[in-house]
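Some notes on the structure that comes next.
All protein chains of the complex are present and in place, except for one that has been dropped.
Chains: A, B and C, in written order; residue numbering restarts at 1 for each.
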Amino acid sequence: MIKVGIVGGTGYTGVELLRILVQHEKVELVTITSRNEAGLPVASLFSNLRGRVDLVFSEPDKAGLEKCDVVFFATPNGIAMKQAPDLLNAGVRIIDLAADFRISDVEVWEKWYGMKHACPDLIAQAVYGLPEVNRVEIRTARLVANPGCYPTAVQLGFLPLIELRVVDSRSLIADVKSGVSGAGRKAEVHTLFAESSDNFKAYGVQGHRHLPEIQKQLELVADGSVGLVFVPHLIPLVRGIHATLYGKLSKEVDVQMIFEKRYQNEPFIDVMPSGSHPETRSVRGGNTCRIAVHRPLGGDVVVVLSVIDNLVKGAAGQAVQNMNLMFGLPEKTGLDQVPLLP
Amino acid sequence: MIKVGIVGGTGYTGVELLRILVQHEKVELVTITSRNEAGLPVASLFSNLRGRVDLVFSEPDKAGLEKCDVVFFATPNGIAMKQAPDLLNAGVRIIDLAADFRISDVEVWEKWYGMKHACPDLIAQAVYGLPEVNRVEIRTARLVANPGCYPTAVQLGFLPLIELRVVDSRSLIADVKSGVSGAGRKAEVHTLFAESSDNFKAYGVQGHRHLPEIQKQLELVADGSVGLVFVPHLIPLVRGIHATLYGKLSKEVDVQMIFEKRYQNEPFIDVMPSGSHPETRSVRGGNTCRIAVHRPLGGDVVVVLSVIDNLVKGAAGQAVQNMNLMFGLPEKTGLDQVPLLP
Amino acid sequence: MIKVGIVGGTGYTGVELLRILVQHEKVELVTITSRNEAGLPVASLFSNLRGRVDLVFSEPDKAGLEKCDVVFFATPNGIAMKQAPDLLNAGVRIIDLAADFRISDVEVWEKWYGMKHACPDLIAQAVYGLPEVNRVEIRTARLVANPGCYPTAVQLGFLPLIELRVVDSRSLIADVKSGVSGAGRKAEVHTLFAESSDNFKAYGVQGHRHLPEIQKQLELVADGSVGLVFVPHLIPLVRGIHATLYGKLSKEVDVQMIFEKRYQNEPFIDVMPSGSHPETRSVRGGNTCRIAVHRPLGGDVVVVLSVIDNLVKGAAGQAVQNMNLMFGLPEKTGLDQVPLLP
Partner (left out) sequence: MIKVGIVGGTGYTGVELLRILVQHEKVELVTITSRNEAGLPVASLFSNLRGRVDLVFSEPDKAGLEKCDVVFFATPNGIAMKQAPDLLNAGVRIIDLAADFRISDVEVWEKWYGMKHACPDLIAQAVYGLPEVNRVEIRTARLVANPGCYPTAVQLGFLPLIELRVVDSRSLIADVKSGVSGAGRKAEVHTLFAESSDNFKAYGVQGHRHLPEIQKQLELVADGSVGLVFVPHLIPLVRGIHATLYGKLSKEVDVQMIFEKRYQNEPFIDVMPSGSHPETRSVRGGNTCRIAVHRPLGGDVVVVLSVIDNLVKGAAGQAVQNMNLMFGLPEKTGLDQVPLLP
């Protein structure tokens, strides 16, 4: 059994990790920490876990994290980078669901995240945890930077086109939409029900932290510079990301075939039949990314529709997929729940 | 023109007051205060008011409230009671949309609201602003306590039965449901979209502040003690209260006729035909209370369904209705918007 | 492996049965029928099942249902009663998720359901499939009438009080609220998004088909007549029922203890700590019924809050629980998914 610890389990990625891990046959949940909720049973905060999780939140310094095989950080940005060095030294492997190790260029990271990085030397060791790209490196990684939710949906949609250099990578557009759980479980006015319900808006059009992450990762694939306009929107629903991606074809190709071939062996990517429109609810609670490819009116613009559950393939599920890889388990272990529809 | 000031206009009752008053032909909006947002144009906080309201939030002490004819308090509980004495002395009339003057028994008030009352001597002067009961007193009131949202829906549903003593007033049940805007525009976890959406729950079953308010007002009508079980619930919608009220008939009567007769001259009460089921959306944005009365399977339990928009008839609209009465205007002035459906 | 057939799998109980059964380790899905969709792959109608279910809808008469060990009817009312005799004669056991066998008095059934019963002689053989009451009978049943969604939530909330005769069973009130999926996957105006969203209303106050079902079952428990007022409402959410139940205590008892004791060995009933307010989302996708008991202000009215997922414990999950009992499996087999929150 893999001994697992979770740091910061009071947010949505925390409860989602618990939902998945408690049903994972090879995992022993050892400890979960929260400075604010120390002493509180986890199930009294998240009533869906009543009868299933009997852990109590621990003070971070008494949690015994160093005895775990792997520790997940389901924390705000800036926490993992402080605790990572000690845990790694103790031989613990780390999967960070926050952004601390997602961007390899420290200056870029510090600019977008507005803080000094606490352990810049570790960044180079971190493996970017998108299994569809870095499966091999993840297997042996000691420190995995779990991708952001938007970056997962966008990269999986653009990857086949960029790898084969069949779109103009200097003028990509990602019009993305996210459910409100993506904003986390923080008390803020703008994500109140009475603000977000029966409403739709864009935000962060001038620049969003996920843009440099996506851009840099796509550039690694493109082996050249990538121009991307990234416009996020807030959908009045709880879970789900829908990325609508636009690129201009630079050569005549069968885009449907390109996607089917690229993802034919991927356990969590579902390339839908030509003409399909994936729905966010079709992946609600599941680790799948469903993708459909279109060329409207047969023109040279390719439109890729890519949906994920932001809390699963966009966070906790992908983290467990990474853990499975790191510990030599079949990749789907504990990740086979059928999405909930309706 | 009536010179109007608003204290504390950054919440939902504040924006709703502005929406109504800016369209009110006899009102001049003079000032609106907010300690936190002083200097900010109101329309930059509430974009529906762009091009319609050009007021800027003022510091409370520089707002010139004493020059107004009437001041609305759209504040948290405990604010109006501190400022009321000075304003009343300056000849300003007051309509408090919070709870400071709703309960005449100071001890009861202090117990439920958990604070010391700042001007208990003024409570006796306050008129409870439910026009359907206190129309005459409101006309000459200097200080009006605008009823709570639940109390409005519940009282209007029970009134005809209690006035005629045709139900057992010792065993009433009010199963009430409110949209999330009733919780106000405060940053809190439990009213986040991701907490309240696609979810339904009861709350405060052990005791809710609106219970003593309703009970006392019904006792004034019943001229005797009233036993009421009051169970509030949170509905995943923005605006609307639905009260489902249960009473046991103590004599054989035509309940439909009782309601129609009681409310035949009321401008804002709509008694629907027998067999109807009022919907909250049918009053969205309007000052109407729609009511339907049932006797399931012809039995001796009467079921009253009563719906209001919690921000209009349950708050700002009723406040303006009270202002109209206080200043001798036709009661419907500025309150004739047709509700928005769908 | 249990060979399972499903008749009529194009509605919400159908897709939910498939979601559960495909993850059930002892089940082999053999056939699923739909007259309208014959020839269509199931997963093309319900995209959450892509990659998980490769069945194709069959014509009912070519489906080979008679070779199954058990057949679920996820059909409109009035279908199962026509096909049941032949299947039972062929040795197939039946679980009907519709209402055909829920009410033992044929006249009452025909009055409420507005049709002639096709096989009144079979009704007496049918076992009412509420395991918490009829576990023993279900084990050997050939024909199980799976309870309605409202009846499940209401009965589980009232049962402990009625069995012990501690409430006045002649004046019970059930104020119940259901998500819109309870209305099924039928094209109708009143359940359109633009009609049901941001809206709340009661319906069927004059009489609802679930009333006689609940009343008769409670009378069996009470061993006497039961008076129940039943008022259903439509909540703008997809899954979930919240029953708010009111009864008058006829003797002084510890209601919390009564519930804890009654349900201590029930695998799917969670009696929450005193003072709790169960949320519908805490059971979303799970087969659990969560219950909390209150006595507001310590009075003699007991308020029971009972929540279920209408598609799981209120339909497909309970049906599988019954199947597990009928085939001697541990009751929780295939029903251990953790509910999805948020």
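Just so we're on the same page, contacts are C-beta pairs under 8 Å (C-beta built on N, C-alpha and C of every residue); 3 or more make two chains touch, one makes a residue touch a chain.
Being a predicted model, the structure only gives us computed values, none of them experimental.
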Residue in contact with the excluded chain [from B:T10, B:Q83 or B:S181]: B:S181
Full-complex contact with the absent chain, from B:R35, B:R50 or B:R170: B:R50
Which of C:Y12, C:F57, C:F200 or C:Y263 contacts the chain that the document leaves out: C:Y12
Residue among C:V30, C:A84, C:A141 or C:L237 that touches the chain left out of view: C:L237
Options A:H24, A:R52, A:H210 or A:H242, residue touching the unrepresented chain: A:H242
Touching residues on chain B - with respect to the absent chain: 12, 15, 19, 22-23, 46-52, 181, 185, 197-198, 238-239, 270, 272, 278-279, 281-286, 288, 290, 336-342
Chain A residues touching the omitted chain (full complex): 171, 173, 175, 177, 179, 194-195, 197-203, 205-207, 227, 229-231, 233, 235-240, 242, 244, 246, 248, 275, 277-281, 284, 294, 296-297, 299, 301, 303, 305, 307, 342
Touch list for chain C against the chain that is not drawn: 12, 179-181, 183, 185-189, 191-198, 236-238
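One rule holds for everything that comes next: only the chains that are shown with their structure count from here on.
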Interface residue overlap between copies chain B and chain C, same or different (over half shared): same
Chain occupying the most central position, where position means C-alpha average: C
Pair of chains with maximal C-beta contact number: B-C
Per Cα centroids, the chain farthest from chain B: A
Whole-Å separation of chain centres (CA-atom averages), chain A against chain B: 45
Centre-to-centre distance between chain C and chain A (centres being mean Cα positions), rounded to whole Å: 36
Chain centre separation in whole Å, for chain C relative to chain B (CA means): 39
In chain A, residues with contacts to at least two other chains: 12, 181, 185, 197-198, 238
